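For this depiction, one protein chain was excluded, whereas all remaining protein chains were kept in their positions.
After this line comes subunit A, so read on.
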């Protein structure tokens, strides 16, 4: 029984999608979004997001999945993947990596590669009211998300000598370059800079650079240049205003995203999105789990809230996204209710409360009960569709969840 369930799950994961459009689980006017709890402050921040969504009357339901660093079984990972594939979209807390344990496999990386989330976008913009050493920044960092140093291919040659393979392919490099240029074009950006270390890794990063150059030639309106990663790091801390859109392989993207996030305010104010052809996962831009902040009520919820607004934009709930984003930015920049990481004294709850108080007057025409009401027909339709579309494993689990939710509505 167990083998067939796992086999069924893996066949679902490898199932090819015929639709080229991202799809969402939208029934009865409400979209279902997977919420992956993660570690550290992930679960509490996700619960705050749900709270604020409730006050803002956002037509989104969360399918909550507990997946964190203590999760060791394949089934939980399969469930998470299936859930995101079903719903098309997810909001995620970062999963801690217990790399000292034998058999460790990074679940963050697994999720990204299995769902083929080829692009990670972190948009770092200077925020008024947040003290930083550099002002006027507006940098978009687009990073290849599935290959490079994160290919997870390591082996021991002899005891005491280990090698790691960094894989660069023309296909993925071209894809991320094309995505970067399209993104730049859509958002009216003028310059794309490729970051590499092709003076040392002549073949690998050389291939990445060449792919970027080829794509650049198809966008004559957008200026293209390249920079070596160590020079880029140095320039980023001395003259960051020169950067516009950056496109880079996996590891350099990790480094530069974190540097740039630090320049605009730190882990708490930057959101990130992982985009694939079929799915999208939204999370905090620095992918930090905030282990040391857990339970202390001092974590900055802004990053996760901004990520949830990006998610709302992605699914088309632009009005709600704007509403929440405006409130979040007003509380941070104008009212200056800031957590300690930004130099303030407020607790997480105080920030959330301030945001809710700002949202309430804007939504007086929407009552919370109206937002939560689901017609019985819509529920039954949802139930039937779920039974038809799900695997055996999902069939076992989902009706129980739906029943639980029905129970909540009845109360």
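The definition used in the following text is that contacts are C-beta pairs under 8 Å (C-beta built on N, C-alpha and C of every residue); 3 or more make two chains touch, one makes a residue touch a chain; residues count from 1.
What we mean here is this: contacts and distances are computed from a predicted model.
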*Going by UniProt, what is the name of the one chain that was not included in the view, given "Adrenocorticotropic hormone receptor", "Isocitrate dehydrogenase [NAD] subunit, mitochondrial", "GPI-anchor transamidase component GPAA1" or "General transcription and DNA repair factor IIH helicase subunit XPD"?*
"Isocitrate dehydrogenase [NAD] subunit, mitochondrial"
*Quick one: which of A:177, A:229, A:245 or A:273 touches the chain that's been left out?*
A:229
*Which one, A:167, A:222 or A:356, makes contact with the chain that was left out?*
A:167
_Hidden partner chain, residues of subunit A it touches_ = 97, 99-100, 104, 106, 109, 133-134, 149-150, 152, 154-156, 159-171, 197, 199-205, 207, 229-231, 233-238, 251, 254-255, 257-259, 261-263, 266-267, 286-288
